[in-house]
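Here's the structure we're looking at; comments come further down.
Every protein chain of the complex appears in place save one, which is left out.
Here the chain labels run A, B and C in written order, and each chain numbers its own residues starting at 1.
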Amino acid sequence: MMLIPCPWCGDRLDAEFTCGGEAHIMRPDPATASDAEWADYLFMRENPKGLHHERWFHAHGCRRWFHMTRDTASHRIVAVYAITESAPEASG
Amino acid sequence: MQSWRNSTGGIIDRSRRLSFTFDGRRLAGHPGDTLASALLANGIHLVGRSFKYHRPRGIVGSGVEEPNALVRLGEGGAVEPNARATTSELFDGLVASSQNRWPSLAFDVGALNSVASGLIPAGFYYKTFMWPAKAWTFYERFIRRAAGLGQAPEEPDPDVYEKRFAHCDVLVVGAGPAGLQAARAAAPAPAGVRAAPAAGRSGARVILADEQAVPGGSLLAEHVTLDGVPGQDWPESVRTELASMTDVTLLTRTTVAGYYDHNFLVAVERLTDHLPSGESPLPRQRLWKIRARHVVLATGAIERPLVFPGNDRPGVMLGSAVRAFANRWGVRCGARAVVFANNDSAYRSAIDAADSGIHVTTIVDCRAAPRGRLVEEAHSRGIDVLAGSVIAGVEGRKRVRGVAISTLDGSTPAAARKECDLVMMSGGWNPTVHLASQSGTRLAWDESLATFIPGDAASHQTSVGAAAGTFGLVECLTSGALAGTDAAARAGFDGEAPPVPEVDDDTGDGALDLEAFWHRPASPRDGKAFHDLQNDVTTADVALATRENYVSVEHFKRYTTTGMGTDQGKTSNVNGLAILAGHVGSSIPGVGHTTYRPFYTPVTIGALAGIDTAGELYDPVRRTPMHAWHAANGAHFEDVGQWKRPYCYLREGESVEEAVERETRAVRTGVGILDASTLGKIDVQGKDAAAFLDRLYTGTFSTLAPGRCRYGLMCHDDGMVFDDGVTARIADNRFLVSTTTGGAATVLNWFEEWLQTEWWDLDVHMTSVTTQWAAIAVAGPESRDLVSGLTTTDLSSDAFPFMTWRDADIAGIPGRIFRISFSGETGYELHVPASYALSLWQILMMAGERHAITPYGTEAMHVLRAEKGFIIVGQDTDGTTTPHDLGMSWLVSKKKPDFLGKRGLRRPDTLREDRKQLVGLLTDDPQVVIPEGAHVSPEPEAKPPVPMEGWVSSSYMSPNCGHSIALALIRRGHDRMGESVAIPLEDRTIRARIVKPVFFDEEGARLRG
Amino acid sequence: MKYSLWNLLRQAPRGHRDWPQAWRNPEPKEAYDVIIIGAGGHGLATAYYLAKEHGISRTAVLEKGWLGGGNTGRNTTIVRSNYLWDESAHLYEHSLRLFETLSQDLNFNVMFSPRGVINLAHNEHDLKELRRRGHACRLNGIDYEMVTPREIKEIAPIINISRSIRYPVLGGAMQRRAGNARHDAVAWGLARRADELGVDIIQNCEVTGIDVRDGRVTGVQTTRGAIRANRIGAVPAGHASVVASMAGLRLPVESHALQAMVTEPVKPVLDTVIMSNTVHVYISQSDKGELVLGAGIDGYNSYSQKGGINVIEHQLEGLCELYPIVSRLKIMRVWGGIVDIAPDASPIISKTPIEGFYINCGWGTGGFKATPGSGWVFAHTIAQDRPHRLNEAFDLGRFESGLLIDEHGAAAVAH
Partner (left out) sequence: MAEAWQRQSPLARRSPMDDDTGAGLAMTEREFLAKITVRGKVADDAIRDALGIALPGEPNTACSGKDHAILWLGPDEWLVVGPPDTEKELVSTLATALPDAAVIDVTEGYATIRLGGPLAREVLSMGTPLDLHPREFAAGAATRTLFARTTVILHKISDDPVFDIHVERSQAEYLWTWLETASRPYRDALR
């Protein structure tokens, strides 16, 4: 039961959130993307054991999406940043 | 007669007598007793039969570690199987009985297993019962009956439970000496006594939880004084002190059972288990879900048994338990005791036992030269100390009669025989590291204690006192206080450690001077030596597991079942590992340990479920404003998501089928009304609202004029349909989107996700207005007539054509009228603010009397729409269906450069021509209705596997068409119009013809008329 | 020594002194014909069938921990084949048939117990789904019958079939040939037999790298040195992405924690397996007497083998209304496994763009039932360098072409 620091509402129980999976997946240009590129965008995931940049949605709170970097093995939360921002470098 | 009860000593109330029964026998005890202490006071040791061999078993411990004394408590629905006698508080009228025996505890037929024990070593079941093939189920029946412990309740639980969240700065687990000091230190001081509270804050919030009825932990079982107060009374004075502080919560009878991420812990408080039933209106148990900034684990330690032949006989007990029964409950566990020891703490138990009136004859100590003050004190009480010796065997079956003693090296077997009815074993202490380990803290091997202690903490936590391997009382009190101050400081509060009470402890500094003794190889003739009492696992089983190479610690655990009983190995794990390590020639830390998992002690399911179990509380029932009317007027409800929707309205004597048929006809011939309030409604507005919807739907909304409506399909980006609905343009910058009933929340979240994560440059805002507006569909040839009587809005087709909407006053209620229809009839959807909806519904029913107005339910709606070939997402689609498959290519924009799903629809397999496509089916026999879900086969006569080429998604008898109708998804269906297909069923094959999926009013004259 | 009652009898007076090792602890050799990564049930079955069906026994099964220690030893042991889509039905049915004789094949009692599996329907939509699946199963030759609430009550008297509960039992579908098996025994039996056939099962040997040269595999790096092989089959379950990334591949799977739990043992109260998607509850009773309960997955990526308590609470809330007598029983142990879930809830048993590198993953919450079948087709795929008819559809290419096998209905949470 993680304590997630919502960038707006502060620390809240993880049950208030929905995880949107891997962050920073670029939607390719549908006009030019190959089938393989489209499959990559739709389905292929890094799914790392360790630091993971991911998207979260405070579904039962402010209903904002945001980015979070979290260790998938320890569940340690390393960084929280805006949905419009790219991954912080220090957190790998 | 409590003939084993001393007349003084302990913290029981001898002035009151509590009556209870065990296996029907009426017995007495006192307030303060546990069931175990009361049984022992009455001289009862034999309390159960073991899991596998059905050996007679007695009470071994005095707390949560108890492996044997599992009983059934209570009667009727309020029974609890597998309750530990050692932690069940006695109350007047308590009913307990023994388990896993038949016909009686003293004479148990299952004990035959013991005779055949040579045949059933660990894992024997993997090696046999394989012949004849498939006979396992036959053998299994007998094995299952023999296994299991207690009997499950047969009636529903009469009690209620509760759950609540709690938050604190410091959670202290365990109210023994270390925990009490930690709580005192962390707690905010009463004003002016110690440090002033930090500015603007009242001080740290502290929760102190302890599993026992009263705080004190080990102090309750010892003879010490603290600041001149007896150790058994001191905790009460601390309790008073803590109670005077704000924001300190002391939870007794509360077991912290699980340690989750980010310092979230789960505890169970037993509120009424210690009371006669019906005495308190409170819930039976309460589950605490605690978020703590810092956790102090002062969970104590559990004494380790020693492993020797016959160590399971009733009367063989933990030394610390005998001591606790004597000191805390004034109970003598026997008349004549032999102690088996490998460390100094055994001597404290021996001395206290002797002082309580037990004749302790001998301490068998495996150490070569035990020395020190405790040894001398034992001598001074006339106790023999046999150094370098071990117990080699135990006499007696249902009760110990004596022990055989040999030298440690075995050179002098049977050196002595001692008569006794009590064996106190003391093999050292295992810190209660369960919670630390659950939290992810790695455990470290401590050679001097020969056990695991917590390593570096994985979260904001501190282990302290015996839980950290510290056994001296003064050290526990000091380190507890430090841990409390430190915890408060880390949570942002200044504090000062409380003074450490002056300890008058004549029993030493807690040094164990332990020499590990795990077991001595013995011959089978000496009898079984158990390291896991509850699961009947012996040293011979360890040897077998080793021989067969089940030596990885998890293989070992699973193969022998060590530690897998209800006690979760509290007394067996370390001994098992050590014996295994001995066999494989490895160190114990080299062997490793299994993972500690929740829960520390078993947790009642009711407590984990709380009140969220019954009916509506399990999952909210969502009701429309007209719900009560529906219920009062014969509605037969169905669950659609969380909503209750009328499936049909039953008239007296009518079957569901008849009602559906009547309603279906009524809509086509007169007028019907449907409660459509459950459909999702989303208000979408902003400068870019139209552009936004264009990206989300396959169709185009930017070209829709205000005042008009358009049907749309939504795909995921793989091109598969996931929701549909009609969208109305309210104004240039404002739309009202409707969704399916089940999809409302999903669609809103989907919109938000794309807007916030991909298209944040768009100026759009969404708000759910699903429950703001109630919706009533009025449909049928007479619908215009009916509605026009309630509004001044011109409803003529010219003024108000199909797929448009208007603001309108409806019976004086400000609302909106949408000229849309899911039934294919002339129809209007009336939207009014929810609080007016019931009134409007009633007004319509009244005004509609002359039209024989018929309320209709979801099933009639389904038939009506199927007659028109309108799809239901989720019924006629299944997550692999594209708009093209549905024959709705006309809804897929070719002009838009992009929309969600566009690229997905151009993948090789979504472009294939042999995809399953939506078609209609007309059965050769018009009266036959194809079962929904049936499959179409090109070779219906084939032997399985019969090839399949599609399936029937919707199928009804259409009263309006006068024949059955069906929708199906059939391979290459669009090209196969007129073709005959077969639908093979269990007992027959239905033949049908592929047709266009529209069966009624194909031109849509009624819709538009 | 053969496992039999006779040999048990013979060993009894000798204190079972003569039973041999169930498997060896071999040192890794320099090279093998085939390397299997992961000694879970699927990996061991692959090695076993490679030896048994394809004569390939110069195989090493590399395991970073202990054999059978992943999801094989953590699941709720349900075995069934009543799937919706032909592709799945055929694969799982093949596996179920292998299960039926697995104890005899392996000379190790895996306790396959065809006690029946019932899927409950709690609303009209559930009923429709079950009927559709039922029609498909019948045509695929898989036993499947719709059962009424009353029939369910007769089979499982502890169930509450009152119509007035939140999600009443409206009916169900039963596969009588389905049931469960002892999970550890499946792993151990396969290991013992594979070992007898010459397979090296190497525990405590973590693969740290996969050597790829010119588009084909040449071997692996491990914590116990480099090992060469031209064919490598990866069956790493929850860690599929981790292993695939060593070969530079990304997979369409994500790893989540899935929890399960057992109650304290009680005398028999339930003789079958009952699953419910809508109420997220599935329940059976182990031979030891514990009620075995499967919970749902946590909604976020995790490799922690530890899930949230809220998932457990929700599970038990549903359980109490459906099975009122459980309320006073106690949960003894809760544990978690890491499941790798594919977008269509169907597995991937496939060749990869790298020659000689094969992947078997994506079993999500329901891999145990497929153990022998998965190994059987994967062995074929590796031995022949092409998929068997039974796993053709489960290839990686489907994610590119779009032909997914959407088993969400069958899988949901309740495998």
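Everything below uses one rule, namely that contacts are C-beta pairs under 8 Å (C-beta built on N, C-alpha and C of every residue); 3 or more make two chains touch, one makes a residue touch a chain.
Since the model is a prediction, treat every value here as computed from it, not as a measurement.
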(request) May I ask you to name the displayed chains that the omitted chain touches in the full complex? (result) A, B
(message) Please identify which residue in B:21, B:244, B:595 or B:835 touches the non-displayed chain.
(response) B:835
(message) For the chain left out of this view, which of B:2, B:685, B:698 or B:854 touches it?
(response) B:685
(request) Would you mind spotting which of B:78, B:229, B:474 or B:617 touches the chain that isn't drawn? (result) B:617
(message) Just to verify: which one of B:655, B:767, B:797 or B:989 makes contact with the chain not shown?
(response) B:767
(message) I need the residue numbers on subunit A that touch the omitted chain, in ascending order.
(response) 8-10, 12-13, 15-16, 59-64
(message) On subunit B, where is the contact patch with the chain that was removed from view?
(response) 160, 162-167, 201-202, 205, 247, 280-283, 289, 291, 610-612, 616-617, 619-625, 628, 643, 683, 685-686, 763, 765, 767-773, 790, 811-813, 833-836, 838-840, 843
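The rule is short, and it goes like this: only the chains that are shown with their structure count from here on.
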(request) Between subunit A and subunit C, tell me the centre distance in angstrom, where each centre is the average of that chain's C-alpha atoms. (result) 29
(request) Just give me the whole-number Å value for how far the CA centre of subunit B lies from that of subunit C. (result) 22
(request) Pull out every residue in subunit A that's touching 2 or more other chains. (result) 1-2, 14, 18, 35, 38-39, 42, 74-75
(message) Can you list every residue of subunit B that touches 2 or more other chains, as numbers and ranges?
(response) 260-261, 264, 289, 718, 904, 907-908
(message) Considering only the defined contacts, which subunit B positions touch subunit A in the complex?
(response) 260-264, 289, 291, 440, 458, 717-718, 749, 752-753, 756-758, 760, 897-898, 902-904, 907-908
(request) Would you mind writing out the residues of subunit C in touch with subunit B in their complex? (result) 3-5, 7-9, 12-13, 15-17, 19-25, 65-69, 73, 86, 89-90, 100-101, 103-104, 107-109, 111-115, 122-125, 128-129, 131-136, 138-142, 158, 164-167, 182, 184-185, 188-189, 203, 263-269, 285, 287-289, 306, 308-309, 312-313, 316-321, 324-335, 398, 400-404, 406, 408-409
(request) Could you please specify the touching residues of subunit C with respect to subunit A in the complex? (result) 239, 241-242, 245, 250-255, 299-304, 308-310, 340, 343, 399-401
